[in-house]
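There's a structure below that I have some questions on.
Heads up, one of the protein chains got dropped from this complex, but the rest are sitting where they should.
Labels run A and B following the written order; every chain starts at residue 1.
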Amino acid sequence: MTNIETNNHNIVYDVEGLNLWYGDDQALKNINMQIEKNEVTAIIGPSGCGKSTFIKTLNRMIENIPIVRTSGEIRYHGKNIFDKSMRVEELRTMVGMVFQKPNPFPKSIFENVVYGPRIHGIKDKKILMEITESSLRSAALWDEVKDRLHDNAYGLSGGQQQRLCIARCLAVQPDVILMDEPTSALDPIATSKIEELIDRLKEDYTISIVTHSMQQAARISDKTAFFLMGELIEFDNTKVIFSNPRDQRTEDYITGRFG
Amino acid sequence: MMDFNTIGQKTFNLSTKGVKKVNTYKIKIDHDRINRRIKLNNISKVVFSLSTVFALIVLAILLYRIGVQSYGWLNFKFLTKNLSIFPEKAGIYGAIIGTVGLMLIVIPVTLVLGVATAIYLEEYATRGKMQAFIKINISNLASVPSVIFGLLGLTVFSRMLNLGSSILAGGLTMSLLVLPIVVVSSQEAIKAVPNFLREASYAMGANKWTTVRKVVLPVAIPGILTGSILALSRAIGETAPLVVLGIPTLILRIPKTIMDDFTALPIQIYYWTLDTVLTAEYANLAAATIVVLLLVLFIMNSFAIVIRNKFQKRF
Partner (left out) sequence: MKDNISVRETIQNNIKNKKNITDKIMPAFFLLMASISVLTTFGIVLTLITDAYRFFIAVPFSEIFSTKLAPLNANPSFGILPLINGTLISTLIAMLVAGPVGLAAAIYLSQFASERVRRTLKPIMEVLAGIPTIVYGFFAYSFVTPLLMKIIPDLGAKNVLSPGIVMGIMIIPLVASLSEDAMNAVPEIMREGALGLGSTRLEVALKVVIPSAISGILASFVLAISRAVGETMIVTIASGSSKNFTFDITQSMQTMTGYIVEFTSGDAATGTTGYYSLYAVGLLLFLFTMVMNLIAQYISHKYREEY
């Protein structure tokens, strides 16, 4: 049996020597990095650099692709997530994920939010209602939808849908939220709302966000990791990365010389 | 007005590396030929459209003929009376009950088998030899003539399992016959469920079965239903397998259980058509039964179309 204890130690994720292959193609090469509690870690890099692959490895969603192989360790609160005793279902309730394209279920707003709690055995209507309200409030969506909780989620705007997905993720009270380019399908106003939300959420959660926008990374993150061709080139405080990068390639990328 | 002929006589100057070459193209436009081509095109358009309409005309004649022949024979009495050797007294109540009985077997059997098979192929099977084998199998099964299914039913259900020519034997035979349709249409419906919904579910810590049950199936159900209704309408109209099972010619008793002998709408049409040699009025009875059968099929198909249109393109 696994025992994931949310201890007081500040390191949430400790990635050590992580390699990943799609069949024969190596997508991640010897990644070493640590993600700390209540920080926003931005992961940047050109398309195909492995940033999406990396974030999907953190909750083992990448294993849905059958040809994927990994080596190395990812320790989540000290426990290797690739360990046999680690139950992927448990890991994923601790580590929520928000996707590139808003992907609510074609059900009501309420049903969407309580999906997680429900499938994990919470049936009490009153508790589910409380979860819905608190999750939607945390996702800054409650005031907009409180009168139409039983309407279909696809009636919401794109930005609202994405915040609903965040609320759905918060409903199981995770510890970490992984975001895979969460604003790339949204307009600037919806994007800024999500960014504000991330800023508030980091008080309670640890957030990792993949983004193709360097401005976004600079605006919202505490730490930034720069990936290039499957390698972690540089990982440091966001301020350092954007003002005084150590690696020439990081500088080339953030100054827009490629990518 | 410019003369089109002159367009073809333009002179092109193409210079390459200082060497001045003058190529002169003379294209003579043959108006007669163009007119011929356009005429041919227009004639063929008419011929092609007539071919398409031909099918419609036949359909119209077929419906008209059957309507005329059934006129005066199709009434409430016809639907509620049982078979009789006297055409004026004969009704199809027994055949209706038989067809309903068949459906009561076919619906649960094909839904369970068909949807489960589709779920296995789309959600569980890894893309390997096993999946390919089952897929080829199903597509081949779909092309096996229905009369062969009759032979299978006769051997396995009627003789080996001793079910005779009961509703159960007929229903099971029909189920195997339409199973490929249900499987393929359910597969299509499951395939059409966008992958991002599955991802959303897995990311919430759901396992595969929960994801299938709570996310995939609810979204796929309209498609599955549409396909199942079409499969069912195929089963309602099929005759050959039932004839092969040896359904008796004249059944005067209304079936009470699924173990009873029975007759069904298409069977009744078949026997009445054969017997028109003896009694001309049987053709009217056959036509009247066809009207009933076609109406049932029409209602079912409309239902399928309504479901399809209502749930199309939700993402």
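Throughout what follows, contacts are C-beta pairs under 8 Å (C-beta built on N, C-alpha and C of every residue); 3 or more make two chains touch, one makes a residue touch a chain.
Quantities reported herein were computed from a predicted structural model and do not represent experimental measurements.
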May I ask which residue of B:L83, B:L163 or B:V183 touches the chain that does not appear here? B:V183
Among A:E36, A:E63, A:E89 or A:E144, which residue is in contact with the omitted chain in the full complex? A:E89
Absent-chain interface residues of chain A come out as 1-2, 4, 87, 89-90, 93, 116-117, 120-122, 127, 130-131, 134, 172-173
Across the whole complex, list the residues on chain B that are touched by the chain not included here. 37-38, 40-41, 44-45, 47-49, 51-52, 54-56, 58-59, 61-62, 65-66, 69, 112-113, 116-117, 119-121, 123-125, 133-134, 136-141, 143-152, 154-156, 159, 176, 179-180, 183, 205, 207-210, 212, 230, 233-234, 236-240, 243-246, 266, 269-270, 273-274, 276, 283, 286-287, 290, 293-294, 297, 301, 305
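Following the convention adopted for this analysis, only the chains that are shown with their structure count from here on.
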Averaged over CA atoms, how far is the centre of chain A from the centre of chain B? Could you give it in whole Å? 47
Chain A-facing residues of chain B, complex: 126-127, 194, 196-197, 199-207, 210, 214-215, 218-219, 314-315
Mind listing the chain A positions that touch chain B in their complex? 59, 61, 64, 66, 88-93, 96-97, 99, 101, 103-107, 115-116, 119-120, 154, 165, 168-169, 172
